[in-house]
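I have placed the structure first, in the form of structure tokens, so that the comments after it can refer back to it.
The other protein chains are all here in position, but one chain of the complex has been omitted.
Moving on, here comes subunit A:
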Amino acid sequence: MATRRGFLASFAAALTVPRLSWADAGNPGFLAAAKQGDGFILCGLAPDGQIVFRIPLPARGHAAAAHPIRPEAVGFARRPGTFALVIDCARGEIAHRLTPPEGRQFNGHGAFSADGLLLYNSEVVAETSEGRIGVWDAARGYARIDEWPSHGIGPHELRRMGDGTLVVANGGIQTDPADRRKLNLDTMRPNLTYLSPEGALLDQVTLHPDLHQASIRHLALGADGTVACALQWEGDPAEAVPLLALHRRDHPVVMCPTPENEAWAMKGYAGSIALGGDRIALTSPPGGVVQVFDTAGNFIETIRRTDASGVAPLADGLMVTDGTGAISRLGPDGLVPLQRHDLAWDNHLVALG
């Protein structure tokens, strides 16, 4: 079904001859936001770490979503998000500015439908942190056309799966709408929610009650329907808990612990996650480490990298960006620096396609 829909979409796209494609933006493989000097930029990156375009941003972004066909990136503001920008990466211009409806705040992440017709994003009812999925018409100037409940508190990352299903990390944290202060750490109960492309609740799973303070925040997808979840521990930092959880629908959640000697290296905080080839990598900027697992969730190693944060799959491994400006490749030969730029890469690295 998905392939049929995708085929029709690309067929239609080919017929209508899109004015510009990602080739017009230098064919980046990745998008990453950065701080350069006192300003902020969005960059397109080639797989070798070269910058193929850079576009100024008016403020610090959090994560970007790349349009599957057109050279458009949607950059979401940091929480509490009051705007998102649709950036024309070929022309280097801001094409649209998205504003949340009254009483709502964007929550940092978004995803396009496979055909690029719709943009979905995570947002909250500002007063209660109840989760919503905003739906925008990417074919018609990003008009707001719908919204659905995310079926949880404080949704953060959402991803579109191969079959069009949306999977949402409801982080569980209620925050003060003005200052992001966390209000419900004693009672938080994050969940992972699956929604149909039309917004119907398909499935929902939670972690073991002992881990109710492990906020599910970032997601990576495996080809077999595995959803790899990166967690942030809001409980006692002296307790070491697994920060990687794997889930496939109709299967139980698998928690993926590390050996005791490595259990505090992440400082309870996984900032980003990616699944590439036969590896899953989690980054921890406060720990200055990348932890690597196999796709079954078996721990492999901890790799040190200052302020490591962004991570995304490469053809032959994973790409890691950090706050020192370095771009590295994580492969069989460990973490190898590819490029260094005079800027600080921000939280997330987003792979196109």
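We adopt the following convention: a residue touches a chain if its C-beta (ideal position, glycine included) is under 8 Å from a C-beta of that chain, and two chains touch if they have at least 3 such contacts; residues count from 1.
As a working rule, contacts and distances are computed from a predicted model.
Visitor: Which of the following is the UniProt-recorded protein name of the chain this complex doesn't show: "Transcriptional regulator", "Acyl carrier protein", "Imelysin-like domain-containing protein" or "Carbohydrate ABC transporter permease"?
Guide: From the listed options "Transcriptional regulator", "Acyl carrier protein", "Imelysin-like domain-containing protein" or "Carbohydrate ABC transporter permease", the omitted chain resolves to "Imelysin-like domain-containing protein".
Visitor: For the chain not shown, which residue from A:93, A:176, A:236 or A:278 touches it across the whole complex?
Guide: The single option touching the absent chain is A:236.
Visitor: Which one, A:71, A:242, A:285 or A:317, makes contact with the chain that was left out?
Guide: With A:71, A:242, A:285 or A:317 as choices, the missing chain is touched by A:285.
Visitor: Quickly run down the residues of subunit A that touch the omitted chain.
Guide: 35, 62, 78-79, 108, 156, 217, 236, 238-239, 260-262, 264-265, 269, 271, 285-286, 288, 304, 306-309, 322-324, 326, 334-337, 340, 342, 344-347
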